[in-house]
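For this depiction, one protein chain was excluded, whereas all remaining protein chains were kept in their positions.
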Amino acid sequence: MEQKILQKDQVGKLYSELSKVYTFYAPIKEKGNIVFKKIENPKDIVLDYLNSKIPPKSVLFPETEVLFEYKLDGKDVEIIDRQDLDDKILIFGIRPCDAYSLELMANFFSFHGNLKDELYLKKKENTTIIGMGCNNPRTTCFCTSVDGNPFKKEDSDIFLTDLGEKYLVEGISDKGKDLIQKLSWLAEAKNADIKKANELAKQAEESITTKMDVKEVTKILESSFQHPVWDEISESCIGCGTCAYLCPTCTCFDVIDETDDYNNKGRRIRIWDTCQSCLYTLEASGHNPRDTKIQRCRNRIMHKFSYYPKNYDLLGCVGCGRCIHLCPVNNDLRVILDKILKVEKKEDEKAIA
Amino acid sequence: MEKIGAVLIVGAGIGGSQAALDLGDAGYKVYLIESTTSIGGVMAQLDKTFPTNDCAMCIVSPKLVETGRHQNIDLHINCKIEEVSGEAGNFTIKILKKSLHINMDKCTGCGVCGQKCPVEAIDMFNEGLAKVKATSVKYPQAVPLVYAINKDYCIGCGVCEGVCKAEAVEYDLEDQEVEFNVGAIILAPGFEEFVPAEGNKYGYGKYKNVVTSIEFERILSASGPYTGKILRPSDGDVPEQVAFLQCIGSRDLREGQPYCSSVCCMYTCKEAVIAKEHMDQVNPTIFSMDVRAYGKDFDKYIIHAQEEYGVQYIRSRISSITEDSKTKDLILKYETEDGKIISEVFNMVVLAVGLNPPNDAEYLAEKFGIELNEYKFALTDVFNPVQTTRPGIFACGAFQSPKDIPETVTQASAAAGCVNQLLYEKTGTLITEKTLPPEIYVAGQPPRIGVFICHCGINIGGYVDVPDVKKYASNLPNVVLADRNLYTCSADTQTIIKNKIEEFHLNRVIVASCTPRTHESLFQETIREAGLNRYLFQMANIRDQCSWVHMHQPKEATQKAKDLVRMAVNKARNIIPLERIKLSVTPKALVIGGGITGMVAALNFASQEYETCLVEKEMELGGHAKHIYTTLEGGSVQDYLSDLIQKVNSNENLHVYTQAEIENIDGFIGNFKTTLIHGDRKERVEFDHGVVVVATGANEYQPKEYLYGKNPLVIKQSDFEKLINTTDDIKNKKSIVMIQCVGSRDEERPYCSKMCCAEAIKNAILTKEKYPGVEITILFRDIRTYGFKEKYYRQAREAGIIFLRYDEKNPPNVIANDSQLKVEVNTPTKEVININTDLLVLSAGIYADREENEVLAMMLKVPINDDNFFLEAHVKLRPVDFATEGIFVAGLAHCPKPIEDSISQANAAVSRACTILSKDEIEAEGKTAVVNMARCSGCGMCVENCAYNAIELIEDRRFGLIASINQALCKGCGACSGNCRCAAIDVLGFTGEQIYAMIKGRL
Amino acid sequence: MVLKMGVEAENQNIEKSMIETANNLLKNKEVDVIIGYSKGTVPLSSAPIIIRREEDTDKLIWNNLCYVNLAKYLVPLMPQLCDSEGNSLKIGVVSKGCVGRALIHLAVEKQIKLDDIKIIGIPCNGNINRKRIEKEIGESEILELSIVDNNINVKGKDFEQSFPFDEYLNELCKVCKVKSPPNNESLAEVCVGECLEITSVEDDFSDLDEYESKSTEEKWDYIIDTLRTCTRCYACREACPMCYCHLCFVDQNKPIWFGKTTEISEIITFHLTRAMHLAGRCVACGACSSVCPMGIDLNLITRKLEKIVKGRFNFTSGIDIETLAPMTTFKMDDSEEFMLEED
Partner (left out) sequence: MTVQTVDDKSINENWEPKIIAFLCNWCSYAGADLAGVSRIQYPPNIRIVRVPCSGRINPNFIIKSLTDGWDGVLVSGCHPGDCHYISGNLVARRRFAILNELLEFFGIEPGRVNFMWASAAEGERFANLIKKVTKIIKELGPNTKFKKKWC
C-alpha cells in the first residue's frame, strides 16, 4: 500500500497536474451550498466541509443530461450520440458514503448486466475517485448502520485523510495506485501520520451514535406492506421530494424530448424525478397506482430498505443523513426506521398475548 | 288565402338587419332590400355610441357579417320597390335591382378596380369630407363586399375591366326586376338627416368651420377623413373652442320642424366627450334648451361628461353666428338664462341636426298603402308603435319616429315579434336546408394538409412571391398538397378545392388569402360539402395583414407569408373535427310579471300556440297601468288593459298564476324548469319551459319631500290622474302646482323616470280642458317631451299652462298655509316666485325594488345595475337579451319607460325568444370551452370570469369539485381558460396546443 | 411604561394558551383532531403533528422554528384527517397569521369547508431565518438552538454564536402585518384562540424599495443569481398551501409550455409563472423559502405579489371570505397605465 502526504497548499499543484488529463470535479461553495462542480480555479475547492448539499452523483448523473441529439434532413433522421463519454473524470474530495453511492448507482444502472445504461456506466468507468475520510460526521449520520463507515476506503481509488495541515494519501485501487505513482512529487507518509489517520478514523466511527438494525428493518418490511404504521410515518410528509432529490442513491429520472423546429434538430434529455411526486406513477389512462402520500412515502422506504436489498443484495441507503437534516417537516428517517422496528415488537407482543 | 312564410324588410340599417336576423333565425325566408350598395345604415358611420362609448364599428360589423351570410336572408342591394299588392299574410312584391355594373357573384371585393380607377367621386359615407373613386365600395368593412361603378362619375375608360382578374366588371349589366311573395312586411328605411337650407342662419354651407353632427361624427372616426383627429375643415387646425348647437331642425316651427328629434341631446354630448377624449385641447360647449337625457343611464352620462370631461352646458338658443373672415373663427351671440347678451368666439361649430323622415317616405307610403303622420313619419298604433295603418305591414326604427339605436333595435325585434304572431304557422316552410354528405371520419389519422394559396388577382401575387410560398409550403410537415389560385374564393376554385380533397385524401385544409373574418365561413362550407368537418380548416391572412401592408417590401412580405403559412400549418396539424352539440328545446315560455308588458309577451307567445305560463305576484293582473287612464297621445289605457286581460284569461295556451311566487328556476336555454307557489292555498306548480321573459315592472316612488303624506293637499301625479278622470274634485281648485323629478335625477336615483313629463302635461291639458279657469304651473328641471310628444308641450303652453324651471340645487320650498300651500320657486334667473296653490301634485319617479330584483337575479344568474334595474346583455344591440341565453327582459324591469315602449319591448322579447322556440333543437357553437376534469381543482375562478354564466362547479364522483361548462351557454371567448392556472380549461378551436404550435412557427 | 415581553416568555405564553385551547376543543368534542407543531429531532426544526387525544396536547410547541404552513395538510385533505367513510373530521389547526390567511383563502377558493375547521389563533412572533444562520455558521454542525434575552444562541461542537432575534427573523416575518389569523363577523364561528380583528392591511412595502430602484439589468442579474441554484425539485410548490393544482403547469404535457431542465431561462420561467399564479393568492407565509433545500429565498417575489394586488386592487389575500379575489373579478376603471398608446 502506498501512502503519501499531500500538503494542503499543494492542492493547486495537484489540480493543475490532474486537470490536464481529467475533468476535475471537487466540492465548492456556491451560494452557501457545498456542491460538486467542475473546477476552473483550484482556489474554489472547499475540502473542509461536512457534506455536500447536492450529492456528487450529480457529476455522473446530472440534474439535466442530454441522452442524444438528432438532426432532420428532409425525411432522414441522423442520431448524434454523446461524444464526451470517453473523457476522463476525476472526483476529488468525495465522502466515503457518497463514493459508495456511486457504486450502488452503477449496480442499478447495469441491472445485473441485463440492461445497461451506457451513459452512466461509461462515465463511471472513466472516473477516478479521490475520497476523503470524514473526521467530523454529523449527528444525523448513520453510515455504520448501513454497511459503511466514515473512513470506508474501498469505493475510492485514492483515499485522503485530513491530518490538519496536510492530507494522508493512500492508493486503494490499482487505478489509484498507478496515479499516485505518477504524482512523484508527493512526499512519503510517516508512520506517525498513518497512526494519526487511524486514530482519526476510530474517533470518527465512535462519534456516530445512531445505530440501527437495518437488516431487521429489511426483514420486517417484507411482511408489513399494508401495516397501518405507514399512515403514521407519512402523516407529516408534504411530499416535497427534498429527501429524494438530495439522496445520493436515488436514480429516478424523467425523459423529455426537445425539438428545435427552427434548426431542424432536437434532443432527448433526462432530468431528475422523484417517486415522492404524485405524477411519478401517473399513467396515461389517468390511473395512478401510487395515488396517496402514504403509498409514496412507503415506496421510498421500501425501495431503499426492501426492494433494493432484494434485487442487489445490498442496502439502498448509504447513511449520509441528508434526508434527515434537510426534511422541512422533520420526518426523521431514524424515527421512521425505529417505528418500523417497533412494528415487529408489537406483533411479537400480540403473539405472546 | 294561404299565408306565406316569408317577410320583406325594407332598409338594411341596424333596424332592418336586426329584424332580418330575428326572423331568419326563427325560420322565415327574409327578403332584405337595401337602396344603397351595402348594409349597416347610419350606425356604420358612427364613431362611438352613447352611453357606453362603444366603438360602433366593432359592435355592428359582426352583426352585419352575420346578416350578409345568413342562410335564410336573401339580401338585395341597390334596390327600389316597384309594386306591392295583396294583403296581410300574402303580399306580392316587385323590386328593381339596379345594376352595379359589376357582377356581384364574381366580384371578390379585392379592390384593385377602385385603386386603378382614375376618376374621383365624393365620398358620401364620409359625408363628402373625403374622396373615393368612381368604382368603389361604401366603406372598407362593407357587407356585402362588392364594388360598384358610380355611373354619375364614370368616364367609361375601361381600366377597371382591364385590371379585374375575376372578370367581374360588366359595364353593360342591366337593371333587373325581381318578384316574390311574402306574408308580412317590415319597413325600416331609417331617416334622413336634416340639412340646413341655403342661407340658413347658422352659416352652414357658407362658413367652412360650421359642420353638421354627422359630418363631425366622421371627423371623430378613426376610419374617417382625418383618422380620428379633431381638425377643422378650413385649415386643418385643432379647434380648441368647439360649440355644439342643439335642436337644429328640431323643435323649431320656423324651420317647419316642430317635433323633437329625440337623439341629438345624447349624441351631441357623446361627440363632445369623444372629441375631448381624442384631443385634450378641445373644449366643448353645448348650447341647448332642455337636456333630454331620458334613457337608461343617460343622465349619468351627461353628468360624467360635465364632471370628467369638462363639457360646458349653456341653456340658450343662439341668436346669430358670424364668421371672422381672417381666422375663420365663428362669433356666436346668445342670451343667457338670466337675460345677458353674450358674444363669444369659437373655432368650430357643430350643428346637432335633427332627424327627418326618409326622402322617399311618401313614395313608400303610396307603394305600401300606409298612412304617414303629420310629419311624414309612419303613422302607427298608439299602443303598438310598430303597427302601421295597414295590417301585415309594420314599421320600425327612425321611420316610425326619431329614435336611438337601442330603441330601433327593440322596435325591429318588436316588428319581428308581430310578424311571428301573424305567420307563426308558416315558419320553416320556405327555407331550404342543404343536404350535405356524411362527414369523413378523420380522427386519429395523421394530418394530410392541403394548402391553397391565393394570388387574389394582383393583391397578393403583386407583392408576395406566391410560387415561392407554394414551394415552401409543399415542404412543410404533413403537407401533401400546395396549390395556388388566382382567386381562391371564386366559385370555380371551390370546385377545385373539393376535387383536391378527394384526390389527395386531404383531412385538413388551409387557405392562405384574405381575412377569416369575411371568408372563413365560405371555405368552411366548401370543405363541408366535400365531406370534411367544417372545423378542419385554417386560414393564413397573407393579404390584409401582409401583402397590403408591406407593398414596398416584397422580400419581407414573402418571408412573412411563409411564416404565416407555416404557423397555419402548425396549427392545422393540431386541429380536430368539432361537433356542434344539439340541445332539445321545450317549446314553452315563462313570463314573470303580469303587467301590460308581461301580458303582451305572454299573449304573443300563446297566440303562436306556445304553451305559456304567466306569473303575477299580486291578486290581479294589470300592474302599473292600473293607475293610468290615458296616454299623452290620447289612447285609453283602461280600455286597452281590460281588453288585454280578457284576451289573456281566455287564451287556452296561457296559464295565469296570480299571488304567485317563484321558488326556483333551474336549467338553461331551451331547458328551464321552474317551481312556483301560487294562490291563496299556496299550491306548488312545476313547469318546463325553453325561455324566460322578465317583466317584473317597477314601483312608483313614495315621496318623502314636499310635505307628502303630511299635508292632504300634496298628492302624487297618479292620484291626481285618478281624481281628474273619475271625480270632479278638481272643479273647485283655483291653482294647481306640479313639481317634476320627485324621486328622479337625485343622488339616490340619478336617472330620469322618462314618463313623468308626459304624465304631467297630459293631466294638465286634461284639467285645463275640463276646468279652463284653473291655473296650472309646472315646475320642472328639463321638459323631456321627446319625439312627437313635443307637440303636447307646445299645446300645453298654448293652453296657458305655466312652465317654470327650477334648479336641481335649489328645489322649490313648500310651506303649509291653512287651507293652502305656498310654493317658493327659485328660478334660474335668481328670482324667487311665490305661488299659492290649492293642490300640489308631485310627479313621483319610478324605482326598482332592490331586494325583489336581487332574488330573481340570483335565481336567473342575471345582473342588475346600480339603480336596481335589470341589466341587458348589451345596451346598444341586445336591449332585451340577457347575457345568459334564453332569458329576456322587457318593460319597467329594464328601466322606466312609457307604455308603448314597454309593449315594443314585450314583442321584441318574444321575437328574440322565438329564435329559440321555433326550433326543435338548438346548435351550440363548436368552438367552446371544455374542462379537463382530471386537471381541474375546482377553485371557481372561471365561474366568476364567465360573463355568460356558462360555468358552474359540480361535485364529480371521481374528481371531486370541478368546473362544468354548459355548452349551450358558452360562447368560446376563453376568459376562463386565460386565467386557469393548471390549464384545466381549454377552448376548442383555439386550444393551448394549437396556439403553442403557432408560437413554435417562428422562422 | 410597558416592558416588552421577552421572546422566551412570549413563546411560553403562546404555547400555554395554545395547549389550553386545544385541550378544551378536544374535551368539548368541538374537534376530532388538532394539527400543530411538535419538537423536532434535529436543531432548527419543528415537526408537524396530529393530536387526537387530550392527553397528547402537551406535545404541542411554539418555538419560532414552526415554518410549515399547516394549511397544506388540508388541501388535499390527508387520509389521516378523514373518517372511515372519507369525510373530513373536525379539525383544529394551530394557526399563526399566515396559516389563518391560507385557510381563509382556501375557503374562498372552495378548497376547504370552514365548517369542519377551527382556526386556533396564536399571536405569532416570527420565524427564525434558519437559512441565514446556517449560512453564517458555515461548515459546522449546529447542535443546539436556544433563545435567551432576545438573542438566538447557537451551539456546536466547538463553537457558540449569538444572533439578535429581531434581525434574524425571516424577512417576511419582519414586515408581517397579520401575525394572528384574521377574524371578522363571518369567521366568528371558526376562530378560537387569539385572532386579529382586521378588515384591511396597511403596508408601504418600503422593504421592496431597494430592489425596485435597481435597473432592469440589475434586477435580471439579481434574479439569475438568486435562482440559478434551483434544482427544479419543486419543494417550494409542494410546501405552498396555494399550490394545490392536481397537475401543475410545469408537469403538463400536450403542450409542455415550459421546460423542466435546469437551464436558467427554464428555471426563471417556472418561478415567474408560479408567481403569476400566486398573484392575489399568496398569503406570504414564506413556506416556499423555508423548505428550499438550496436555500433560495423567494420572499422578494412574495412581497411583490402582495404589493401588486394591494396597489392595484386594494386586496390582501386571506383577510376575509366575502371579497372576491382580484383575478376572479374586474372593475371598469382598473388602472391600465401599462397599455401602449400612440405617440
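The letters A, B and C name the chains in turn, as written, and every chain counts its residues from 1.
Note that in this section a contact is a pair of C-beta atoms (placed from the backbone, for glycine too) under 8 Å apart; a residue touches a chain by one contact, two chains touch by 3 or more.
All figures in this text were calculated on a predicted structure; none of them were measured in a lab.
> Which one, B:103, B:373 or B:545, makes contact with the chain that was left out?
B:545
> Which candidate, B:99, B:135, B:150 or B:221, sits in contact with the chain we can't see?
Of the listed residues, the one touching the omitted chain is B:221.
> Using the document's contact rule, name the residues of subunit C that touch the chain not shown here.
212, 216-224, 249, 253, 255-259, 263-266, 268-269, 271-273, 275-276, 279-280, 301, 304, 308-309, 312-313, 326-327, 330-332, 334-336, 338-343
> Touching the absent chain: which residues on subunit B qualify?
47, 52-59, 61-62, 111, 140-141, 221-223, 227-228, 515-517, 541, 543-546, 548-553, 556-557, 559-560, 563-564, 567, 873-874, 883, 927, 945, 947-948, 971-975, 977-980, 983, 987, 989-990, 992, 995-996, 998-1003
FYI, only the chains that are shown with their structure count from here on.
> Could you give the separation in Å between the centres of subunit A and subunit B, each centre being the mean of its C-alpha atoms?
Taking the mean C-alpha position of each chain, the two centres sit 72 Å apart.
> Got the subunit B residues that touch at least 2 other chains?
Residues 934 of subunit B each touch two or more of the other chains.
> Quick check: what residues of subunit C touch more than one other chain, meaning two or more?
Answer for subunit C, listing residues that touch two or more other chains: 247.
> State the interface residues of subunit C toward subunit A in the complex, per the touch definition above.
Against subunit A, the touching part of subunit C is residues 40-42, 45-50, 67-68, 72-73, 78-80, 131, 134-135, 139-141, 143, 157, 225, 228-229, 231-235, 238-239, 247, 251, 256, 259-263, 290-291, 293-295.
> Help me check something: in the complex, which residues belonging to subunit C touch subunit B?
109-111, 244-249, 252, 254-255, 257, 277, 324-325, 327-329
> If you look only at subunit A, which of its residues touch subunit C in the complex?
30-35, 46, 48-50, 53-54, 63-64, 136, 138-140, 231, 234-236, 238-242, 245-246, 254, 256, 258, 269, 271-272, 274, 277, 279, 292-294, 324-332, 334-335
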